[in-house]
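Omission of a single protein chain aside, the complex is shown with its protein chains in their original locations.
Then we have subunit A:
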Amino acid sequence: MEALREAEAELTVYVHPSNAADVRRAVSRQLSTTLFSYEDRFEGVLLAHEVVVNGDRAKILNGLVPYFGVPVHANLLLYSPQPDMILEGKVELLGKESIHAIVLGVFSAAIMADDINEKFKFKRKGDGGKFISRSDRHHVIRKGSMIRFSVKRVDTEMNCHITGSLLPPHTGSMPWLSTHDAEYASEISSGTRRPSNVGIKIKNEQDHKTSDNEDSVINSERPHKKSRKRAWEE
């Protein structure tokens, strides 16, 4: 999927001394608190991380709080939808007004009536209903369908919620597209839809506070972040 990408990052993770006995675990927990949240520094949502701790030396953070900074090299899997990308999702809810789909089982996308009606017509049936293409009545979208849609807008403030559109070409129900859309079919055959591997190197410092209680069952609130320095290298 276009929205997925891998990235390498050089980070400094600040660890509270109470976790000094197991620094690797503390670093992992720090990064895990940012899972499924949009991060400006990554320009996307962190889905997975693999961390290598560089050496066994760390610098004490100046000031009143005795955190120590641990330099790490991280491989990150990021979800970064951009306008005009084509994404796939499963329809969770649909009505006359809108289609609501879930991307990767986690991220929500809404396609409103204005972005549907030119190509599809809604047919009500009981509590639910379905959308039928105006040009081909076999092109149907119903609850549970896998659909392909274009990204119209991304709301990074709210967990990367997407507003999508079905108006551009090569969008609609995936089963129908795979047999009726030559370009999509050939794309599937050649396997060119794999996520691109962008070798972005991000040098970044994060000020993460570790929860003092490692046994807490509740992830702590997003910690206060201080971004000191950012350098992009490609």
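Assume contacts are C-beta pairs under 8 Å (C-beta built on N, C-alpha and C of every residue); 3 or more make two chains touch, one makes a residue touch a chain; residues count from 1.
As a convention for this text, contacts and distances are computed from a predicted model.
Trainee: For the chain not present in this complex, what protein name does its UniProt entry give, out of "mRNA decay factor PAT1 domain-containing protein", "Exoribonuclease phosphorolytic domain-containing protein", "Serine/threonine-protein phosphatase" or "Os06g0688100 protein"?
Mentor: Hidden chain identified via UniProt as "Os06g0688100 protein".
Trainee: Of the listed residues A:His16, A:His73 or A:His100, which contacts the missing chain in the full complex?
Mentor: A:His100
Trainee: Write down which of A:Leu46, A:Val70 or A:Ala110 is the residue touching the left-out chain.
Mentor: A:Ala110
Trainee: Across the whole complex, list the residues on subunit A that are touched by the chain not included here.
Mentor: Spelled out for subunit A, the touching residues are 36, 92-93, 95-98, 100, 102, 105-108, 110, 112-114, 153, 155, 157-159, 161, 163, 213, 215-218.
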